[in-house]
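Notes for the one structure printed next.
As you look at this complex, bear in mind that one protein chain is not there, while each of the others sits in place.
Naming follows writing order (A and B), and every chain is counted from residue 1.
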Amino acid sequence: MTPLAMLLTLSSLMFTLGLLAVLTRRNAILVLVGIELMLNAANINFIGFWRYGPSDPALTGPMFVLFSIAIAAAEAAVGLAIILMVFRHTRSTDLNKLDSLHG
Amino acid sequence: MVETLTPHLPNLLWWVPLLPLIAGGIIAFLPDARGRIASKLASGALFVSCLIALAALACSLTPKEVEAFAPLTWFTFGDVALKVGLLLDPLSASMAAMVTFVALWIFIYSTGYMADEKRFGRFFGFLSLFCGAMLMVVLSNSLLLLFMAWELVGLASYLLIGFYFEKPSAAAAAQKAFITTRVGDMAFFLGMIWLYSQTGTLLFYDGGNGLLESGALASLAGTATIGGLSVSAAAGLLLLVGAMGKSGQVPLHTWLPDAMEGPTPVSALIHAATMVAAGVFMVARTHPIFANGGGLTVPLTACAWVGGITALYAALVAMAQTDFKRILAYSTVSQLGFMMVALGTDGVAAGMLHLICHAFFKALLFLSAGSVIHGCHGEQDIRKMGGLSKPMRRTFIAYAIGMMALSGFPFLFSGFWSKEGILHSAQTWAGGYGPFLLAASAALLTAFYMTRQALLVFFGEPRKPGVHHPHESPSVMLVPLYVLAAGAVLLSLIATPIWPWFEKWIDGESAVFDSGALSHGLGLIALSLGIVTVGVGASWMIYRKPSENSNAPDPLAGKLGPLWHFLERAMGFDALYEKAIIGPLAFFAGGVDMLERMLFVPLMGMAEGLIKGFGRLTGATDESGINRGFNSLCSELKNRAASASRSQSGRPQAYLRSIGLGMSVLLILYFWLSAR
Partner (left out) sequence: MIPLLILTPLILLAALGAVWKARPVHAALLLALTLALNAILYLVLSADFIGLIQFMVYVGAVAVLIVFSLLITRPGDEAEEIARRPRSLVTGLACSLPVLAVMLFIVSRFENAGQAVADARSVSIEQLGTTLFTTHAPAVMAVGVLLTAVMIGAALFAREPGKKTQTPSDS
């Protein structure tokens, strides 16, 4: 197994773990945790391909990861702010309770 | 004046019939139940018509060619046009003047007589309709227009006889009149069609091409048809039947006595003076057709004999009647028979003279009958009257003049001269003495029964208690009586042989004052005098002292026995018709009714049931099938949608799970497909 393959496997597994967290966690904040894991897995992918792929003068790998981190941080901030607002309204962070849009 | 009027006559003449017709039409739409406007409108229209008719009379006094004018094209089929127009000759001018004059005075009389009537306005509407139609009959230049107006006159008669339609006897009488005259009208119509098909025209005078002019007459005489008769003879016979219906000749006379159910002014105007005269007038008008071929033609012979038989029959029946107006009705039938005798025996002028004089004195008699009945509070049976000459002096005088004119009292009264003229032409007829004898006997009986009526009503002691306080009529009813009485007398001036102005004028010649003329026909004058004397005298002898008891049988009844009752029942004509015609018809009608009730009504019921059943079936199908199907579809949809919407749980993780699953499935699918 080449290093690249190992990195890709790592990234896939981490992505799946993040997805599992998103799908099964009841607390909204812990769902955010899962989202961060997923984003992180994608970042690993980029760095892996930059390191073990053909050379790229535009430095696409690190550049993308830079932006990804920035945006992930912004999104985490906004997500947490929203969760706090919802918490104020409903006094809980249980996702199952937020079903007023049901059909 | 004649010269200034003559050019305007073609247009003016149309107004004579049109004014009353228009007045009648307006009255039909007036909401004026009390009739004040109606009577004034009708009288006014008729008055103007009378003036125009008199002016036309003045224009036609000088003997000249017949003025036929204003043919209008009524309708065309293909290249054949049917024209109608008006005609002014001595015959039509005299008739128009007579009709408008007599009708006008009867209108005035009616305003008094019918004042309490609740359908006063409608009465005048019908009267106007009648006058307009009658004037159209008289003035028409076309046989078709004459026939149409003839029918309208029949309609007006029906409406007026049945004026008191709440009385079943009046309604029945109106129907009887209409249907009986209808029989005659059918023959008239057939004759008219035949004439048209033979000659191609229905105009009387059309500048040489008319029906009564030489060309058409020649073709009518030339063509032979069934029984060896010429077309003019056959058509003439048919026209004669039509006249018989309208003028009440035997056997189509049964409606006239029953027509007395109508109000008295109606009896006076229609069933004495004018409508019944229409038949006589029509024969006089179409006389060239009757006389076509020369000498003793079949229609003329038939006319004379029918007239004679009718005259005698009606006079016999009149002897045995007890209703005031019925006696006068049979008297009218008899006098019409006289006129037919005259027309048949080549005395057209004499017949027309008698018609005009008869109009005056018969209307007079009927109006005075109305006055008497009015004064006796509705009593019409002469056995219950008596001694009315003193309380109702003026009416009595008017009645007396009329009665004397009708009976033929000599010299002063026009009736004497006109009847004498008829007897003269009957006597000099080439076809034998039959009609003459019949007419002479009828004249005798006329004097007899009129004297009887006069004695029983006006002389002696009053017989019924209720009649005790009769009163005289108001002047609105008396003045017309005076005018008509004056006419009855004055007309004699133009009727005497000394100055036979009327007869000559009708024939288109000028009259010469010939004082020696009386000496020529002296034998006939003596005969007439004798007839009157015998008739009046015999009646005087029998009825001089009428019994006090109003229910006692007539003095003559004892002498004649069963014959009296036979006469009283009008020789059984009504019973005969009832059995022979009405009976089978009613039976047949009953059969048809039964057929309808048993066959067609159930059939219709079945059809109705089928349709209703079908309707219900489709309704049920619609309800159960379509509605329920639709409803169940909708509820099914709702349920499915409800269950489908349960997947929208509102929980984000459920959505995410489905996204994840779905995407992975898609990717697997993609790779699998791309690997193939």
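Basically, a contact is a pair of C-beta atoms (placed from the backbone, for glycine too) under 8 Å apart; a residue touches a chain by one contact, two chains touch by 3 or more.
Source: prediction; values computed, not measured.
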item: Positions on chain A where the hidden chain makes contact; value: 1-10, 12-21, 23-27, 29-30, 32-34, 36-37, 40, 43-44, 47-53, 55, 58-59, 61-63, 65-67, 69-78, 80-85, 87-88, 92-94
item: Residue ranges of chain B at the interface with the undisplayed chain; value: 657-658, 660-661, 663-665, 667-668, 671
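By our rule, only the chains that are shown with their structure count from here on.
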item: Chain B to chain A touching residues, read off their complex; value: 645-653, 656-657, 660
item: Chain B-facing residues of chain A, complex; value: 19, 22-24, 31, 95-96, 98-103
